[in-house]
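Have a look at this one before I ask anything.
Subset of chains shown; positions unchanged.
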Amino acid sequence: MPRFVHKQKKEIGLSPDDLLFRGQKKMDKVVLRIIDFDPAKVAENDVATVQQVIEYQHTNSVTWFNVDGLHNTKVMQKIVDGFGFEPMMLADVLNTHARPKVQEYDNCILVSLKMLKAEEDGTISVENLSLILTKNVLISFQERTGDVFEPVRERIRNQKKRIRNSGTDYLLFALLDIVIDNYIYIIGLLGERIETLEDDLLNDPNQKVIDKINTYKQELNFLRKNIKPAKEMILSLAKMESDLLHDYMDVHFQELQDNINQANETSDSYREILSDQLNIYHTTISSKLNDIMKFLTVFSVIFIPLTFIAGIYGTNFEYVPELRYKYSYFVMWAVMIVVAVAMLLYFRVKKWL
Amino acid sequence: MPRFVHKQKKEIGLSPDDLLFRGQKKMDKVVLRIIDFDPAKVAENDVATVQQVIEYQHTNSVTWFNVDGLHNTKVMQKIVDGFGFEPMMLADVLNTHARPKVQEYDNCILVSLKMLKAEEDGTISVENLSLILTKNVLISFQERTGDVFEPVRERIRNQKKRIRNSGTDYLLFALLDIVIDNYIYIIGLLGERIETLEDDLLNDPNQKVIDKINTYKQELNFLRKNIKPAKEMILSLAKMESDLLHDYMDVHFQELQDNINQANETSDSYREILSDQLNIYHTTISSKLNDIMKFLTVFSVIFIPLTFIAGIYGTNFEYVPELRYKYSYFVMWAVMIVVAVAMLLYFRVKKWL
Amino acid sequence: MPRFVHKQKKEIGLSPDDLLFRGQKKMDKVVLRIIDFDPAKVAENDVATVQQVIEYQHTNSVTWFNVDGLHNTKVMQKIVDGFGFEPMMLADVLNTHARPKVQEYDNCILVSLKMLKAEEDGTISVENLSLILTKNVLISFQERTGDVFEPVRERIRNQKKRIRNSGTDYLLFALLDIVIDNYIYIIGLLGERIETLEDDLLNDPNQKVIDKINTYKQELNFLRKNIKPAKEMILSLAKMESDLLHDYMDVHFQELQDNINQANETSDSYREILSDQLNIYHTTISSKLNDIMKFLTVFSVIFIPLTFIAGIYGTNFEYVPELRYKYSYFVMWAVMIVVAVAMLLYFRVKKWL
C-alpha cells in the first residue's frame, strides 16, 4: 500500500503550465472511449485520436469522454488545444498526488478525487480520478482501465433512466456517487475484518492479534486520508454557483454529502473500535500476566517457611533436643503441612489465589 | 445489537430513482392506518389500499397516514404516483440505513431519523422513521407496527388539546418529540445500569465488572451514533423556511432542540462516567496487586537472613566453635527471632507493611 | 448530590401545554411575595392569592413577584390566566430538569437557569430558577424559600441605588448577577478544598487522598454541568432584540458574560489541577513502590551467593579439603563478608540503592 508522497527535488519550481506526468505509469497505451447520448439514442465507441472527440462539444447531445492512462503528454496537449482549456488545469490532472479539489474555470469545472478499489488479491488500490465538466462533454481521466463505472454505462443504455434525460452535470453526479459508494464498500470490507478480531481478542490474545490491529489501523488511516478531503471537495462543489450546474443538482449533491458523511462516520467508528480493541488487548495481557505472577509468587512464598524449617534441622549443633525424639521427623512434616495449609487458606480468604 | 452498515457490492451504482428496499424485513404485511381530524371531528381507520388515502390530500382536515412495513415496493410506487412525489424521495425512505436528514421538495418535506425502543427483553431496537409533511397529510413510515405513537393518538382523540386545532406541522412536532423523549428515556435506562456498577467497582472489582463496562460503552456508543445526527437534522428543520411550517412552530422546534441537546449531554456525561469507572477499576486493581506483591516480597525477605543463618550452621566444617556450646541452638533461635522482629519493625516504620 | 435526570415512561408524549410539575417537592405551601417600587416608594408584602398580583401589571411601578414552590399547578394556572401567558411557557417553568434557556414570547421573556447554593452542612444544593420578564412585573419562580436574593431586596430598599431607578430588566440582571456570583463563590469553596489536598499528596499519598480526588472530580463535574449551559443562555439573552430590554442593559449583560466566563475558566482550572494531582499521586505511589521493590530485591540478591556458599560446605562429600582446615569456618565468614560488601558497593556505585 502506498504511503505519503515525497516531492522530488526536480519538481520544485516548475511552472504551473508545465504538462509533466507526476505519478506511476499504470498501463501501456492511453485508451480513449466515447459514449454519446441524448433522450433518443446512445452511441458507444473507442476512438483513436483526440481529434474525433472535439467536435462533440458543439452537438446538443451529452458526451462522456473517458481517458484511461495519463502518461502521454501529447494526448493531453491535444485535449488542451482542442477544448481550449487552461494548460494549468491539465497540469493538475497529470499530478496524481494532488489533493481532491474542485476548481472553476471560464468554460469548465475541474473535479478531482481519489478512487479506491478493492483488488482481487485483497489489497486496496488508490487512483486519481479527474473529471472535467463542460456544457456538452464530460471528460474523465483515470490512471488505468477499470470496470468501476460499468453500472453508469448500463444506466445510460437504458432509455428510461433519468441519466439519459439529464445533462453532463447529472453524469458527473453519477460518477462521483459510484466513487463514494466504493468508499463505503471498502470501509465495510476492512470493517468486517476488524470485527472478526474481537473473538481472537477475548479467547487468545497474542502477538498476531496486536500485529493485525496495527496493520488495520494503518490501512484505516490510509483510507481516511484519501476519503477525508473528498468531503470538503463535495461541499465546495455543492456551494458552487455555475451555469454548468442545474438547480435540480442540489438534491443530488445533498445525497453525495450524506454518503460521504456516512463514509467518514463509519471510518471514525472503526477507528474507535480499533482503539478500544487495543485497550482491551493491553488490559487482558496485563491482567493475565498479573495472574501468573501472583500465582507464582504465592507458590514460592508457601515454600519459604517450609524450606526454612528444614534448614533449621539441617544445622549441625551438638545439642538440638528435637533431633533426638523418634517422631520428630514426622512432627516436622505435620508442622510443615499445617503451615502450608494455613497459608493457602489465608491467601484464599484474601482472594489472592 | 446491530453494528455498522456494510454496503453490498450490488448496491453500488444504482440510480437514485430505483425503489429498492434496503434493510431487514421486520413484518409480513404492510399495514396502512389513517387518522383524519379537524377541530370538530376525528376518524380513525385501517385502510386496505393506498387509493383510499389519496383523496385526503384535497380535504381541509389534517390526515395522518401511517405505513408500517417498507418492503412492498408496489405500495410505495402507488404512494409516489398518488401524491405526486419525486421517486428519489421514496427511494430514501426505503433505505433504512440512511443518515437522519431533512430534505425539502416542491410540495413536501422529508424528515427521517432513527427511532430507538427499549424492547421487553432488555435489548434496544433501532428502526428508521421517515415522515413526509405535505399541506394536509402527514405520512409516517415505520419498519414495523409499534405503539410508540399511541400517546399522540390519545391527544388527537381529546378535543381540547392543541394538536386537534393545529396543522400537519404540529403533528410532525408531536411525533418527533416522542422519538426524542424516547432517546432520553433509553439513555436513562442504560444510565441506571451504569450507575449501579459503581458499588461493584469499589467492593469487588473483578473481570465481570470490566466486561460490563466494555459492554455498556459499546451500547452507549451505539446510542450516541444514532442520536447525534438527529441534532443536525432538527437544526436544519428549525432553520428551514417553508410554507408548510407555520411561524408558531419556532417555539416547538426550540423545544425539540433543547431536548435533543439534553439527550446528547446526558450521553456525554455517561460516557465520561464510564471512562472514569474504567480508570478507577484499573487503579484499584493495580493498587491491590501492588499490595499483594509488596506483602509477599516483604514476607520472603524476612526469611532470607534466617535461612542463611541456618545454612551457616548446616556446614560440615570440622571446627565451628558455636556448634559445640550446649545452648547454641537456642541462641540461634533467639538471634533469628530478633532479626525477624527487627526487620518487621523496620518495614512497619517505613510503612511498607 | 443529585445525578442526571431520567425521563419517566409516563412523561413521554405529553402535550407541551400540560401543566405537570416534574421535580421534587421541596416545601409544603406555595409562598407568594411582592416588592413593588418606583423611584419614590417601596412596598413589600406577602400575598395570599395570585389575584392580588395581577393588577400590578397595569401600574407604572416595577413589581417583583416571587413564587416559592412550584408543585401547586392551580396557582400556576391562575398565573397563566391572569397574565395572559402561553400555557406552554408555564409548563417549562414546572419542569425543574429543563436546561437553562431563554425564550422570547409575545409579551414576555422566559429565562431559566440552575441556582447553586452552599448548604450549611457543606453539601451543594441545586435548584431551578425561572424568571419571567414583562414590562412592569418580573416574576421569579424558586423551588423553595431561600435568602439568596436578600442583597437585591436590600438595594431596592435603598433609594439611592440604581436598581430603584431602573426597570424590570435591570432587576432581572441583578438577580442573574447574584446567581452567577454564587457559582463563582461555590467553585471557590470546592477549590479551597482541592488546593488543601496538595500537602497530603506530597507527604502522605494514600487511598483516602485518591478517594477525595475522585469525589471532588465528581462534584466539580456536577457544578460544571450546571454552570456551562448558563453561558449559552446569557449569550442568547445579550443578543436578544426585544422592547423589554433597554439599550443600557448591554453593559450589564457584558458583565454577566465576563462573570460566567470567569466561573467557567476557574472550574476548568480546578479540573486541570485535579487531573494533575491524580497524575502526581500515581507517579508518587509508583515511584514509592519501585523504591521498595528495588530495595527488597537488592537485599535478597546479596544473600543469594552467601547462602550458596553455605550450601557448598553443607554437602556431605567424603573428601572436601576445605572442611579439614581449622580456620576454614572463619575464612568462609570472611569470604562472605567480602562478597556482601563488594555487592553493596557495586549496587551503590550503580545507584541502585
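Observations
All chains are identified by letter, namely A, B and C, in their written order; residue positions are counted from 1 within each chain.
One rule holds for everything that comes next: contacts are C-beta pairs under 8 Å (C-beta built on N, C-alpha and C of every residue); 3 or more make two chains touch, one makes a residue touch a chain.
Everything quoted here is computed from the prediction, not taken from an experiment.
The complex is a homo-oligomer: every protein chain shares one sequence, and counting across the whole structure file gives 5 copies, of which 3 are shown.
The rule is short, and it goes like this: only the chains that are shown with their structure count from here on.
Both chain A and chain B derive from one sequence, and where they touch, under half of the residue numbers involved are common to the two copies. Overlaying the C-alpha trace of chain B on that of chain C calls for a turn of 70°, given as a multiple of 5.
Centroids of chain A and chain C (each the mean of its C-alpha atoms) stand 43 Å apart. Centre-to-centre, using mean CA coordinates, chain A is 26 Å away from chain B. Contact of a single residue of chain B with at least two other chains is seen at positions 293, 297, 300, 307, 311, 314-316, 320. Within the complex, the chain A residues that touch chain B are 149-152, 154-155, 161-163, 174, 177-178, 181-182, 184-185, 188-189, 191-192, 195, 251-252, 254-255, 258, 261-262, 265-266, 269-270, 272, 276, 280, 283, 287, 290, 293-294, 297-298, 300-301, 304-305, 307-308, 311-312, 314-321, 350, 352. Across the complex, chain A is touched by residues 3-9, 11-17, 86, 88, 98-99, 101, 103, 105, 207, 210, 214, 217, 221, 225, 282, 285, 289, 292-293, 296-297, 299-300, 303, 306-307, 310-311, 313-316, 320, 322-324, 326-329, 332 of chain B.
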